[in-house]
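Accompanying notes for the structure given below.
Here the complex is missing one protein chain, while the rest keep their positions.
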């Protein structure tokens, strides 16, 4: 199978061990899957965006700073799998496709201002006709409202893009670094190419191979 | 002033003379403005997208074909101004910014699947903190409905992004090659960076310098 | 075997199905051959050259427009074989060699003003020490005069480069977009590296594997 | 004058205002100087090196992580001067020289494992035949021992490279992220090309134009 | 004026002073001309081609070795004019055009197998619509036969391309490193774009500014 795994930048915030991610990818590759990994920027991105804001940078430049930090996280992961991963981090989808053609794991930070890492991962998934886009986030899956704000939010094992859109509506913003789950662009790509999306949490990185097989609880977003 | 001029790909469809566009840009440069030009793909793009579809390409690949044709149109215009324009067509916003730093006219086709040339021009306008984004299209400006479909559509000299959104809603699509005027991404960039947009027609290319000064009728879209 | 297949740009002129070409290349690869594909520009190239001429471009720029359209055709074919072909179209022979080293099909448009796609394919064939250069053109093979102009032209199953030169002499021109069959540069490369050339028609693309084996009628040009 | 300014990565550690650095460079440029800026990696570099170490990366990879963070700081500063600075961060000295030829401020992070940002700045200074290499560090200048470890260290307004070498000897290490002031490579470059080095502190960034003119206290290292 | 100066690679054979060439170019630039310099490979090229032949390389590879040595000579000259020349040596005409757009002297070695440095310089001259292509060779100008082989060869102050062709015919060869004066490709470019060619000798490099003005004896080749 062809898999795109998108990991929240918050995964890189603390000094905790990052080997579960490399190990999970290694297992997937050993099982015969092809894997693209997309990393977010996390707190370091927000720190640099804030430094940029105090330097009066425009929105495009702030986004670029966030993209560079996401690429730094991508580079860290690529270095941790020198035998499996392409050593360069692509700066555009065309570059991604060139690297992907090498048969290796390709690790991506971001491509361009104005889009979230979710959109990046959707673009990547569409371009390679991926079987699944796995979003590894800070919460267990999709809820009927933001679980970070509402402790009573209800976990949804299965949700259509239409349902998800109505849940996310009004909670999305395009200010740099503030997108959430699936921004409108990611949503449109997912819908037009009917990409199957799995949402799970960083705590379950060690169980990625099981999640892919549907042996572990996670939310599935179905494009309609 | 810093200007981004987006010209519909349909301008390149026929064999008619393209010098009015080079001449207009030359005039703007001579008046001391800096100019970025964004070209669409037009009918040739649609021809290649259709060839691609019969080859069973996915949506990302179809968009890439359209982007390549848009770049071909961009290259034609760059070649027509060898003294003014940077000779390379950028493949990403980061590349655009590198070329733009040379003080020359930079001509852009497209950057990435999933976005219209309108979104590309908005990204470019935001990144250089442009004074105006001028959309040179096939109709005289913004109307209260699509003038191509409704002959009674009313010309709107001034419209807010909110109003425009409600006009365009439901008429937008993200299938390759079918975006119109401002797609959602273009809209969001325009709003978050408060970019002033002028909409005018290819028939008025010779009057671009007057349009910039507000001496010629055109629609203005105001971000709110 | 190592094969270079050069397809006339006219193959891309109409909206007809292009899958026979991808399929033929797929078969050749599956039989264990390595394949480089070179595409011409065809009518779209001539359209852009004509647009360029009305913009007063010099000969080098007109050739570059033709090269870009040839690369667009190359890109279309590369996209149609995402698993087999390198996703980038090389801009020079050195880039071609880098891509070729990846073990994939490499699709080439043009390299440089002043040379036909025939010369490009000869350069490519020489650089990889190809076993055959197959020219897929609009006519059945080599004739004793241009079959497009002379309906009584006689088909030649076997011809030496010396004979071909005397046939082509005076019918060759170096104005952009007007080379035919083998221009002088292609001829010299073919001779100095003793490249075996097969000439066949687009109607026989489906029989390429048979042509390579000599099981199908085609002209053979022997370098002397 | 041609100036290379090397700023400690620790300058980017906190969320304090970074405009004094952009402003100082702007002033120097306005006075007619050409400026190359080299930034260190600071605490963020050390954080990523530590993440890398827990992933078992080799020394070269750890250095590359530090270099990427230094480039991130470089990119932040380049974005803060879009009119003055080249928008790309060079990955090698040859790339630096290409960018430098554009007449702009070029901002550099690092080039290669095994060398400190001090060595990078010495290489840059040598390559452009700089008049001064200004090291902006965390202490007031050169002391007769490390002032961070010895509160009684004595400030040295003038010191030869020979003297400095004997001071630094035994306190230098080449483990990633632990070089100090001038490592052996920086020292050799400074000596072989007789580069004049000024050492000053981040607290005096606002006074850089005065420091260059010798109107403000700072240490001068004289190559012998 | 826009000038292309092609210097024989033999100029770099001995250890003699190369400053007359840099100085001549500096003078031309100071008089307001734009200059592209094309360098040949000379004896070092032939040494490497011979090393390559003993390693059984094909003709394309041998040509590439010659091209690399020509680029080494180009790099030497570029380094000798760091303030005037672009620091990179272009690998293709498209790259040349990008560098040329920077307003600097661009120094070129070669582009591609199968063509002489004479052809490279003709391509460059055509692409920039040069006023003159000056060939600085080992003999005083054009003669009615090869002056190296025939001591009675007669100097020709003025010659048409047609006349030159009939003189050179039969003396040209396309084996790597053996082209002379103008090979067929150079000839065709010169003719189709009507490029004025001046032929002079390395002994007169110091008089280049006078030669351009026609104040010094040299041969002129007129395209017909």
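By written order: A, B, C, D and E. Residues from 1 in each chain.
What we mean here is this: contacts are C-beta pairs under 8 Å (C-beta built on N, C-alpha and C of every residue); 3 or more make two chains touch, one makes a residue touch a chain.
On a predicted model such as this, the values are computed, not experimentally measured, just so you know.
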Check your understanding: Which of the chains on display does the removed chain touch in the whole complex?
Key -> A, C, D, E
Revision key, fill the gap. Among D:91, D:131, D:180 or D:222, contact with the omitted chain is made only by D:91
Study note, to complete from the structure: From D:16, D:114 or D:157, the answer for touching the chain not displayed is D:114
Review point. Considering the whole complex, which of C:16, C:101, C:157 or C:206 touches the chain not shown?
Key: C:101
Point to revise | Hidden-chain contact residue, picked from the options E:47, E:148, E:194 or E:210 | key: E:47
Exercise for review: Identify the residue among A:6, A:47, A:71 or A:104 that touches the chain left out of the display.
Suggested key: A:104
Review point. Can you name the residues of chain E that touch the chain not displayed here?
Key: 12, 15, 17-19, 22, 44, 47-48, 50-52, 54-57, 61, 64-65, 68-69, 72, 75-76, 79-80, 82
Revision key, fill the gap. Even though one chain is not shown, chain D touches it at residues 58-61, 64, 91-94, 111-115, 119, 123, 126-127, 129, 174-175, 184-185, 188-189, 192-193
Practice item. May I ask you to list the residues on chain A that touch the chain which is not drawn? Key: 82, 86-88, 102, 104
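Everything below uses one rule, namely that only the chains that are shown with their structure count from here on.
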Revision key, fill the gap. Between C-E and D-E, more contacting C-beta pairs sit at C-E
Practice item. Starting from the mean Cα coordinates of chain A and chain B, work out the distance between those two points in Å. Key: 30
Point to revise | chain D and chain E: spacing of chain centres that average the CA atoms, whole Å | key: 43
Review point. Which residues belonging to chain D are in contact with no fewer than two other chains?
Key: 82, 102
Revision key, fill the gap. One finds touching chains in the pairs A-B, A-C, A-D, B-C, B-D, B-E, C-E, D-E
